[in-house]
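What follows is a single structure, and I will ask about it in a moment.
Note that one protein chain of the assembly has been removed; the remaining protein chains are unaltered in position.
As written, the chains take the letters A, B and C, and residue 1 is the first residue of each chain.
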Amino acid sequence: MSFVSPIRVKRGMTTSGLAKQMEAVQVLGPGRFGKAVRILSEMFGDQQCCKMLSIAGPIVPGGLRNVLVDLVEKNLINAIVTTGANVTHDMLEGLGHRHIVGSETDNDETLRRKGLSRIYDLLVKQKSIEHLERSTRHMLDRIPVEERRNIATFELLWHFGTQLKDKESLLSVSSKRRTPVFCPGIFDSMLGLDLWTYSQLNPLFINPFKDFSKLVNLSYESKRVGAIVLGGGMPKHHVLIANSYRGGVDAAIQITLDRPEGGGASGAPLEEAISWGKIRRRDSLVTLVGDALVLFPIMTLAALENSGK
Amino acid sequence: MSFVSPIRVKRGMTTSGLAKQMEAVQVLGPGRFGKAVRILSEMFGDQQCCKMLSIAGPIVPGGLRNVLVDLVEKNLINAIVTTGANVTHDMLEGLGHRHIVGSETDNDETLRRKGLSRIYDLLVKQKSIEHLERSTRHMLDRIPVEERRNIATFELLWHFGTQLKDKESLLSVSSKRRTPVFCPGIFDSMLGLDLWTYSQLNPLFINPFKDFSKLVNLSYESKRVGAIVLGGGMPKHHVLIANSYRGGVDAAIQITLDRPEGGGASGAPLEEAISWGKIRRRDSLVTLVGDALVLFPIMTLAALENSGK
Amino acid sequence: MSFVSPIRVKRGMTTSGLAKQMEAVQVLGPGRFGKAVRILSEMFGDQQCCKMLSIAGPIVPGGLRNVLVDLVEKNLINAIVTTGANVTHDMLEGLGHRHIVGSETDNDETLRRKGLSRIYDLLVKQKSIEHLERSTRHMLDRIPVEERRNIATFELLWHFGTQLKDKESLLSVSSKRRTPVFCPGIFDSMLGLDLWTYSQLNPLFINPFKDFSKLVNLSYESKRVGAIVLGGGMPKHHVLIANSYRGGVDAAIQITLDRPEGGGASGAPLEEAISWGKIRRRDSLVTLVGDALVLFPIMTLAALENSGK
Partner (left out) sequence: MSFVSPIRVKRGMTTSGLAKQMEAVQVLGPGRFGKAVRILSEMFGDQQCCKMLSIAGPIVPGGLRNVLVDLVEKNLINAIVTTGANVTHDMLEGLGHRHIVGSETDNDETLRRKGLSRIYDLLVKQKSIEHLERSTRHMLDRIPVEERRNIATFELLWHFGTQLKDKESLLSVSSKRRTPVFCPGIFDSMLGLDLWTYSQLNPLFINPFKDFSKLVNLSYESKRVGAIVLGGGMPKHHVLIANSYRGGVDAAIQITLDRPEGGGASGAPLEEAISWGKIRRRDSLVTLVGDALVLFPIMTLAALENSGK
């Protein structure tokens, strides 16, 4: 029989010190948060563990772009699977555009007339999106035609990363370090529209099978794989399913506000993936109910402290 | 100033009669449910409105497969955008396999050993999935090589629909009626694994740009477009973004348990899409917070009554 | 091994017919909805089952007042435990005031200046609330002082029900039929403020122990008890805890949007109450994730059909 051990908060404590206390609570949110920090710290400290990050939701425009960039720079993230939206917004910032502070009660018809598009309380100018279209066209032109006839999304995004002026963008850094950024739903984004438009007049064939082969090989060749799942959606499922060939990931943390009862993959507890062979064991897993945009930076700080990275 | 009008429930009342009363409440859940039934009824009654359905979550394995099949048969759904999982499960049933009743507290390691995989409290046999792999291979073999070298998902799924023995499957009926079923994330599913495996040894090149062209054309050529959004995910976003070329859909209903505050597209209110030009007006929109698996059959019954279909 | 049985929706079907099909799905939302309708129908059909209803959230102002009134009239609800807010709003309507249609994006500072108070997208005039204060004072004056010195909330609310002009109010009908309406948190509402103000100058002692004795006796003397839990909060917990003296309720249905992971009683699955001795068995229980304002009227219609009430 194990007992709940209460927390004490004292000025001067580190974030990781607090997280360790929370792990000792063992139950409810604090127990899960503490466990998630421990698992993340172990991943960061394990050089033979391939850390795969899945991101859905406005992780990049919502302020976490540099958090991810620094982790890629430090080799603490080895592969990313993302939505088209996060890539779109990284490129927008990579082209010098910024995200604007709005409000979730803004009138959308008025915003439309003003040339602003909304993500909850965050705005982006239509003009920025138009600039992205022109830039994408130029960047595509610079990719050799032969390559464009059969290109994976991770290859395409490395090309974009190399061409972006902002060397701090997620794509630039990933490209420089050869960290693959997979985007299985790239077609379903503003960037995707630009790719489709381009393909109507120019040779461009994106081959998602090439992406999947790369991801499966990465998984297969890694001694250990850890999944860091921010939000649900296709990126979450994609990381897990790609690991089914090696018998599942070894460790995983998930942060989501989606709920399980509807039966969708986004809100499903990680344990469910064990029955599909996508995760190996139930002891190195944890699902945190919460907003990844809030919790992940805090967990990252604690895990950097713990792992000395 | 408009007033809330309370509901009265009497035995003998029809579902649509109750929904009409709920519309008169005007506020909170009842007002939204009543409005959603009205919008759905108007879509069903409007032959010049192209009804686009997006489905995410276990709509097909969770018992709603025949509801969708009947709507396609009656020409009340004109295009479907779905996750790979729903297609996978339709094919499983189309091959004669059934879904099994489990429990959300089942131990997943035990299930794994028993050859069962879990979606919340619903199970599927691994043997069924292995059968699907073999069948998919055979069905792919029967598609002319030339076609396989540049095929859209909707074309591929029509082929599968034609070849499935079960003529009541969603793919069979959609194929028979030439209703396109788009699956932009087809790579991210059990079926997707089978396609990828096949592509390693045989010519198979799926071209999502062809899908998008078809979907955009369908949207563009329709006098009116109505979106029926069950769950969020990529299918939701995909229907909406494809309609941005025509200035947005004319009407939309959304049923989801996802919440908006995290900023993800799944939980976003439909109004947000107005600022992106994906929806035209705010008066023919409604978001229902709830489980689509529960609410959509009830709404369908009411809308069939209202529209006489 | 039991299999999922899919739904078919046909025009002409009754609501209860659809619910029966949903029960056959057995899994996910449809299975739970169908089971909930069956349990509710059994409760309605069982004259020896004391039906206890708990309500939290804007059930009364949100349009369900008459649904409850009719159930009380038909003896299908035998006791109610409610928040102070629902009693407040029933009295407001009982005094002739109506609830106004607003919007969840209304500016609250502007509303305040206009004398309007908001519940999500529903408004109430401050003038109505002031009228309630005066009326409450007059109604209290008419209760004999001796009674006022030691009064239970159910006694107080019967007095109010008798004095309200609107004979269709929930309190009037409950008073006429001697159906107790318990309000353990009556102090925490606009009505509660009026009671407190009155008590500063006049004898008024509300004794919640009397309420609890009445509720426990009702539970104890009933052959069977069924709990209908709409929303969570104190009303939910109160119905369940009062039944712990008889070994728990025999059957229960719960409809809520609250989630379980935070550990609060509102979102807890009913099964948890078994470990506390508040519910007897796990076979006559069901938790529906959804909006009670939408689902309860539909379930009521189906259960009236099934029970012939």
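Keep in mind that, in the parts below, a contact is a pair of C-beta atoms (placed from the backbone, for glycine too) under 8 Å apart; a residue touches a chain by one contact, two chains touch by 3 or more.
Because the structure is a prediction, the values reported are computed rather than measured.
Residue B:G262 is the one among B:G34, B:P208 or B:G262 that touches the chain not shown. Across C:G17, C:G45 or C:P208, the single residue that touches the chain missing here is C:P208.
The omitted chain makes contact with chain C at the following residues, 56-58, 62, 85, 104, 106, 108-109, 111-112, 116-120, 122, 184-185, 187-190, 192-193, 195-196, 199-200, 204-209, 211-213, 231-234, 237-238, 241, 244, 257-268, 271-277, 281-282, 291-293. Residues of chain B that touch the chain left out of view are 28-29, 105, 259, 261-263, 289. Take chain A: the residues that touch the chain left off the picture are 1-11, 13-15, 18, 22, 25-33, 58, 61-67, 70, 98-102, 120-122, 257, 288-291, 293-295, 297-298, 300-301, 304-305, 308-309.
Everything below uses one rule, namely that only the chains that are shown with their structure count from here on.
Of all residue numbers used where chain B meets chain C, over half belong to both copies. The two sides are thus made of the same residues. Centre to centre, using the average C-alpha position, chain A and chain C are separated by 44 Å. Averaged C-alpha coordinates give centres for chain A and chain B that are 26 Å from one another. The geometric centre of chain B is 35 Å away from that of chain C, both derived from CA atoms.
For chain B, the set of residues that touch two or more other chains comprises 58, 62, 120, 122, 257, 291, 293.
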